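Every protein chain but one is kept in place in this view of the complex.
Showing subunit A:
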Amino acid sequence: MIGLETNRRSSRIFLWIALAVVLVAYGFPFLYLTLTSFKTPLDAIAVPPTVFPSEWTLENYVTALSKDGVIPALVNSVVTAVLSTGFSLVLAVPAAYAITRYKTVPGQVFVVAALVTRMVPTIAIGAPLVETMRTLGISDTSLALAIAHTTISLPLSIWLMASFFEAVPDELEEAAKVDGASRLGALWRVVLPVVSGGLAVTAIFAFLASWNEFLFSLLLTSVRAQTTPIVIANFQTQFGLDWGGMTALAAIYSIPVILLTLALQRHIVAGLTLGAVKG
């Protein structure tokens, strides 16, 4: 380990207290959101506010889900995120493999392009993309939005997958080729199974990028393809200030992501820290 660990009882107690304060401060907002979603609509905006519901109810969930466009928006979010994750993986995996296996100039260009893409303000490509989608005849569809979301997740996916391929020893494919596999066959049957953990990480990040994205969704959808973040943002104008309903929908929207995190936490930490620590 790193030699920072302390064995003095007094400092350990101090550290645990500090950690408890941090966790309360960080956990409280989300706890409060969840508790509010179970309050009655009047209770949710009571003055002075209370932390716990005086009466537990699912009313907010029922009203939120029964509002026009909420269920379709949840469906759109899933469809868009799944499509975009698929596009990202299909495009990123071969590219990342080529970048790590064969050191070519286009490969290096890709790595720089991935960095530069991160710096582009979303609005700068969002507005022209609206026209592109109109030209392609796919305005206001999940397909168009998934393509837009892939512009965010693809560079990150290439970067992540390249780091995972880097860790695979060359000998593995050489052996497969000696056994008669083609280059593509070696990638598909030998290398990909080895990096399945890395594929999972990349898929999660592509999914999250699309699931949480807002500005492209706002620019590129109007009615049919609208995703949930836009509906959440519209709650305040369209339905007055329905805090109960908003908190319920926000809680619903966070559930799949929290489950995903629980199931795949180790992979997520690996993905978050991989590129950054390697510098």
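Here is the rule we use: a contact is a pair of C-beta atoms (placed from the backbone, for glycine too) under 8 Å apart; a residue touches a chain by one contact, two chains touch by 3 or more; residues count from 1.
One rule holds for everything that comes next: contacts and distances are computed from a predicted model.
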One chain isn't displayed here; going by UniProt, is it "Flagellar filament outer layer protein Flaa", "Fluoride-specific ion channel FluC", "Sugar ABC transporter permease" or "NADPH-dependent 2,4-dienoyl-CoA reductase/sulfur reductase-like enzyme"? "Sugar ABC transporter permease"
Name, in rising order, the residues on subunit A that touch the hidden chain in the full complex. 1-6, 11-12, 15-16, 18-19, 22-23, 26-27, 29-30, 32-33, 36, 45-49, 51, 87, 90-92, 94-95, 97-99, 101-102, 104, 106-107, 110, 113, 116-125, 127-129, 131-132, 134, 147-148, 150-151, 154-155, 158, 183, 208, 211-212, 214-215, 229, 232-233, 236, 243, 246-247, 250, 253-254, 257-258, 260-261, 265, 268-269, 272-273, 275-277, 279
